[in-house]
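What follows is chain A.
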Amino acid sequence: MSELVIKNLNVSIGDRPILKDFSLTIPKGEVHALMGPNGTGKSTLAKALSGHEDYEITSGEVLLDGENIVGMEADGISRSGLFMAFQYPSEIPGVTIANFIRAALTARLEEGQNFSAPAYYKELYQHMDELKIDRSFTSRAVNEGFSGGEKKRCEILQMAMLKPKYAVMDETDSGLDIDALRIVAEGVNRMRGPDLGVLVITHYQRLLDYIVPDKVHVMWDGRIVKTGGPELARELESRGYDWVKEELAEPVA
Partner candidate 1 sequence: MTTTIESTESETLRIGDAAVFEQRQQQFGMAGDWFAALQIENWKRYLELPRPTRVSEKWRFANIRFLDELENFCVAPLRAVDEPSLLERSERLSKVSGRLTFVDDNLAAPRTMSPELESKGVIFATLVDALARYPDLVKKHFMKHSPDLGSDKYEALHVALLRNGVFVYVPKGVVVEDPFIVNYWNQADDVAIFPHTTVVCEDDAKVTVLEFQESLNPDAAGLVIANAHMIAGDRAQPTHDIVQNWNRKTLSFQLNTNTVGAETNARGLIINLGSRQARQEVHGRILGSNSNVEMYSLNVPRGEQEFDQRTLQTHVAPKSRSDLLYKNALSDDTRTIFSGLIIVEPDAQQTDAYQKNNNLMLSESAEANSLPGLEIGANDVKCSHGATSGRIDESELFYFLARGIPKHKAQELMVFGFF
Partner candidate 2 sequence: MSKTETPDLNIERDVGNFHYDTTYEFDAGVGLSEATIDYIADVKGEDEWVREFRKKALKVFNDKPLPTHWASRDLENIDYTKIRYYLSKGQRPSRSWDEVPDEIKETFERLGIPEKERAYLAGVEAQFDSEASYSNMKEELSKQGVIFVGSTEGLKEHPEIFRKWFGKVIPIGDNKFSALNSAVFSGGSFIYVPPGVKVKQPLQAYFRINAENFGQFERTLIIADEGAEITYMEGCTAPKFETSTLHSAVVELVALKGAKIQYITVQNWSENVFNLVTKRGLAMEGAEVKWIDCNIGSRLTMKYPGVIMRGEGARGEVLSIALAHDNQHQDTGAKMIHAASNTTSNIISKSISIGQGRATYRGVVAMPKHLKNCKNNTECDALLINTNSRTDTYPAITVRGNRNTVQHEASVSKVSAEQIFYMMQRGLSEGEAMSLSVNGFVNDLIREFPMEYSVELKRLIDLEMEGSVG
């Protein structure tokens, strides 16, 4: 039961099918990497899992610890325990990071539960220090005017504060220099443990040097075509994606 199960998922954008009978299981406590060339449907998977209305799930199931989240609104999916670290996080003018995360936490309170501001700030500052985010950022508007690296660190900060059961990291390494990459990876590694399952979506193997996955999946044309250990990522790095293409018996136009 403690796993994220994606079963025969079919997703379309408009009339165009993108994911084709996509299946993947991530047990809690494991980190899986999903790799593949551009345009193969990796980001579509991320958006569809998080309930974006432009991505239509035509069939299939997504079971989060046994509960089917297909058809739920994005906020319900989030509160069920799925966190999405976005490739391009939105800017929210005028809303400070502190207020934003606080609002997200407040939305998770059970009736009768109270929000403790001192405990909140203590934890927030601790995570910010670990992620090397200046404390003054608490009063800055979410992602507004942030550099690429600041945005990604802010995503990891939110993940740390919201404590999801499963996290999907969509191209978190894109646009990061090596220092920022290390900080982000360390942040994720600190959260690794028996209570968290992670899906790292990436185009390059680089991030996987820092976040070492338990399993690596290769995606091609809307589904997983190959699964292996960390060595698969290195193989992809050295040989490119073409050999996967060749291995596939299907004719490629």
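Methods note: contacts are C-beta pairs under 8 Å (C-beta built on N, C-alpha and C of every residue); 3 or more make two chains touch, one makes a residue touch a chain; residues count from 1.
Keep in mind how these were chosen: all candidates are chains of the complex that A comes from, given by their letters.
Just so we're clear, the structure is a prediction, and the values are computed from it rather than from any experiment.
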Whereas the rest of 1 or 2 do not touch chain A in this complex, the one that does is 2
As the complex stands, chain A meets candidate 2 at residues 50-53, 73-75, 77-79, 83-84, 86, 89-95, 99-101, 103-104, 107-108, 141, 158, 162
